[in-house]
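A quick write-up on the structure given underneath.
Here the complex is missing a single protein chain, while all its other protein chains stay put.
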Amino acid sequence: MTADSRPKRYAYLGPRGTFTEAALLRVPDAAGAEHIPYATVPAVLDALRREEVDSAVVALENSVEGSVPTTLDELATGEPLQIVGEVHLPVSFALLARPGTKLADIKTVASHPIAQPQCRRWLADSVPDAEWRAATSNAEAAQHVADGHYDAALAGSFAAARYGLSVLAEDIHDVADAVTRFITLRRPCPPPAPTGMDRTTVVAFIGEDHPGALLEILNEFSVRGINLTLIQSRPTGAGLGSYLFWMDFEGHVADARVGEALMGLRRVCSDVRFVGSYARADQVRPEIRRGTHDNDFTEAAAWLQSVRGGDH
Amino acid sequence: MTADSRPKRYAYLGPRGTFTEAALLRVPDAAGAEHIPYATVPAVLDALRREEVDSAVVALENSVEGSVPTTLDELATGEPLQIVGEVHLPVSFALLARPGTKLADIKTVASHPIAQPQCRRWLADSVPDAEWRAATSNAEAAQHVADGHYDAALAGSFAAARYGLSVLAEDIHDVADAVTRFITLRRPCPPPAPTGMDRTTVVAFIGEDHPGALLEILNEFSVRGINLTLIQSRPTGAGLGSYLFWMDFEGHVADARVGEALMGLRRVCSDVRFVGSYARADQVRPEIRRGTHDNDFTEAAAWLQSVRGGDH
Amino acid sequence: MTADSRPKRYAYLGPRGTFTEAALLRVPDAAGAEHIPYATVPAVLDALRREEVDSAVVALENSVEGSVPTTLDELATGEPLQIVGEVHLPVSFALLARPGTKLADIKTVASHPIAQPQCRRWLADSVPDAEWRAATSNAEAAQHVADGHYDAALAGSFAAARYGLSVLAEDIHDVADAVTRFITLRRPCPPPAPTGMDRTTVVAFIGEDHPGALLEILNEFSVRGINLTLIQSRPTGAGLGSYLFWMDFEGHVADARVGEALMGLRRVCSDVRFVGSYARADQVRPEIRRGTHDNDFTEAAAWLQSVRGGDH
Partner (left out) sequence: MTADSRPKRYAYLGPRGTFTEAALLRVPDAAGAEHIPYATVPAVLDALRREEVDSAVVALENSVEGSVPTTLDELATGEPLQIVGEVHLPVSFALLARPGTKLADIKTVASHPIAQPQCRRWLADSVPDAEWRAATSNAEAAQHVADGHYDAALAGSFAAARYGLSVLAEDIHDVADAVTRFITLRRPCPPPAPTGMDRTTVVAFIGEDHPGALLEILNEFSVRGINLTLIQSRPTGAGLGSYLFWMDFEGHVADARVGEALMGLRRVCSDVRFVGSYARADQVRPEIRRGTHDNDFTEAAAWLQSVRGGDH
């Protein structure tokens, strides 16, 4: 199965009404496919690995549902999966309650533990006496409200309809313009064709405590004119001084400059995992530095061949 | 108040029985002080900011209680606080239940959402039919078990005594040797005196989309022979292309090489926040590169003065 | 004696009529001073060291009189002297002969050995049958022509009047727009005041065979935003793998960015010799990179002090 074929079944972090489901609804290829919720990010990924589904959607960055470190670690060190696309979704929390509920009635507010701090200024101002309750997901919190266990839930406004709730207040998160980045996954496959506005993700492992290793890695990108868009260091779990770096950068593995940089990483790191090349959701076209276009690489290779053959 | 005075009141992420409380019990200066639990990391930090307490302990890295992104973001962009120490605690989960419970009896297991994936292989093997339930903290999960709401909880074995529970199984986490790093915080103050085995934390802000900015920042460290121990990029929330880098590195702000590197960061970044210099919990003594000892800086400054004065 | 006082006696590479004398005539402070010719570059420099003169002028780069390697090595490893100014002189050779001589009469052409290759295309075309003869300097060649030993000399056209010769042809050098750079020297002294369009020269010694040493040195400049204008590696004469680098770069030792870079060199090299800061003859004003102005350094130092004091 290639990255360009249409999946029939998608796994996502459920239940219905999560931000992840909202992201899945924006994936063009997912229209018409079956959407299957799973309770945790590892469960979503395992469903894909076990071929219960053909594709999966999870949050990667700046999550509103707490899945980020799990996602990174699973994709970095679990059985390999591959990113084939991304969706950016504005972070926008609403306060959901049963129809007829008033702000003054609210004694308990439920949400995923990651959601609460993102709304805490609004909560302190608007429902200062309400107590907060933890839920497995914001959607589950909404279900608990529908069931009468709690008075209100922090969730996306799109979850209201799913659970028969009303939106008491919208845009109640403290930081404006935050965006969550979701990714579409497949089992390892040929990457989708380059669009000219692509992103590539790799995980680089540093096997021993190696001062200067990060600088060495970044130089492999820099010398080929490639800009990073995300970097996270994580312990590998294999003991002190053993690190991995999750790195997102501009370009596609089919680009000559990216290919050479990846081979460079492969040579200097104890291991490298290719996690995917895919179209950027923000459609930013990279500025390709002088001397790093594909045809610059082709010309240079021809010149090297002539030099080695004595024909220059 | 200086970093070397003994605080009388410590805030921590509660309730009693969390890993954070276990870390606090290892802070030498906290012996004899009052320990006050708060429900969320932001609440812990605000208690310190509002001077309800003199110090606070929260998790920073590889957390078992989900506080890491919140901690980073709060310390990077909230009202300033300062790290004055750290504690490393092995990640070690136990399965807690009411005395007399057997594995075969367990139908529900509660924990913080971050704990579940860390034990999922063990759970799948040992209690394959048990359903998982979310709690605000692992300690709260233990409380729910004590209260009879759930059958078992994932938590540190030290929580058993607090809640009158038994340890059904120990060391049930999937990855061996994982460590969580906790930090001790104060309001901004003179840093604790250098020990020769110190770590420094800063947050560097990149104000505009600036390709190569990260390499530029790392060069400021590299040229003074300073090794990074942690790097995380985070969006600042101020729009696309606006990033901050959380960086931990070897050395103390009182060291000449660290001072010059920090001034370099200050000059090339749109902003830099000093978050603290403090003794390393792992007591690793850095290898100081030739030419970067304090006396090398002193000798070079004297030489420059002689050159500028024409006396060389 | 400071660099800003007017010297009374100047040494230069003679005899009268050399390009070096032409350069000396362009030094503003040399007007009215005594000009004393010496036979070799080492003799010129020794005269300054022995205080027979107050200043000296020699060629440094792209010489027409063969002095460049000698000048570099003498200033790098001989008893210290200091560059306090520079003069750029276009390379322009003329063919000088006794009045009445015609091109067809010329059987011998004399010059310094460095001059001949610079005019060889013209010589091959215009006097193809003439034989070349070596002289200690082009001016001495002119003297030999005046004395009747040879038929013509390659020299600056300004030498014609000195030796009673005629200019048979002008601008006979093969490469247009070449420029020779001459320097004015003093014994070690406070540098002349910065003009904002300055150049600094240093010699950096690498004491052992140290792979990557050059990159390390260049990073000390790069990280402070300083551009090099000349670099030459030379063996030190102290055995294999022992190198020195002669480096000219933008800026003045009084600039904060230059001072910090020089201290960095001093710390990482086995030795550094400061050779001078002086106004550029080409009056190029450097583009000062963001964050490397003197006031950026001042602000960063104040910030570091506040951080170290706990007052941030």
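By letter and in written order, the chains are A, B and C; residue numbering begins at 1 in each of them.
Note that in this section contacts are C-beta pairs under 8 Å (C-beta built on N, C-alpha and C of every residue); 3 or more make two chains touch, one makes a residue touch a chain.
Note that the structure is predicted; figures quoted are calculated from it, not measured.
> Considering the entire complex, write down the shown chains that touch the omitted one.
A, C
> Which one, A:174, A:282 or A:296, makes contact with the chain that was left out?
A:296
> Looking at the whole complex, which of C:108, C:126 or C:232 touches the chain that is not displayed?
C:232
> Tell me which residue among A:113, A:191 or A:286 touches the hidden chain in the full complex.
A:191
> Touching residues of subunit A against the unshown chain: what are they?
2-3, 80, 82, 188-191, 219-220, 222-223, 253-254, 259-260, 262-264, 266-268, 272, 274, 290-292, 296-297, 299-301, 303-304, 307-312
> For review purposes, identify every residue of subunit C that touches the missing chain, sorted by number.
These residues touch the chain not displayed: 39-42, 61-62, 66, 68-70, 74, 112-114, 116-117, 120, 132-136, 140, 175-179, 211-212, 214-215, 218-219, 222, 227-228, 230-235, 237-240, 282, 287.
Definition applied: only the chains that are shown with their structure count from here on.
> Classify the inter-chain contact topology: is it line, ring, star, complete, or other?
Topology of touching chains reads as a line.
> At the subunit A/subunit B interface, shared numbers over all numbers used: above half (same) or below half (different)?
same
> How many degrees of rotation carry the C-alpha atoms of subunit A onto those of subunit C, rounded to the nearest 5?
Angle of the fitting rotation, subunit A to subunit C: 180 degrees.
> Take the average of all CA coordinates in subunit B, do the same for subunit C, and state the distance between these two points in whole angstrom.
The answer is 57 Å.
> Using mean CA coordinates as chain centres, what's the subunit A-subunit C distance in Å?
For subunit A versus subunit C, the centre distance works out to 59 Å.
> When the centre of a chain is set as the mean of its C-alpha atoms, what distance in Å lies between subunit A and subunit B?
For subunit A versus subunit B, the centre distance works out to 23 Å.
> Considering subunit B alone, which of its residues make contact with at least two other chains?
219, 222
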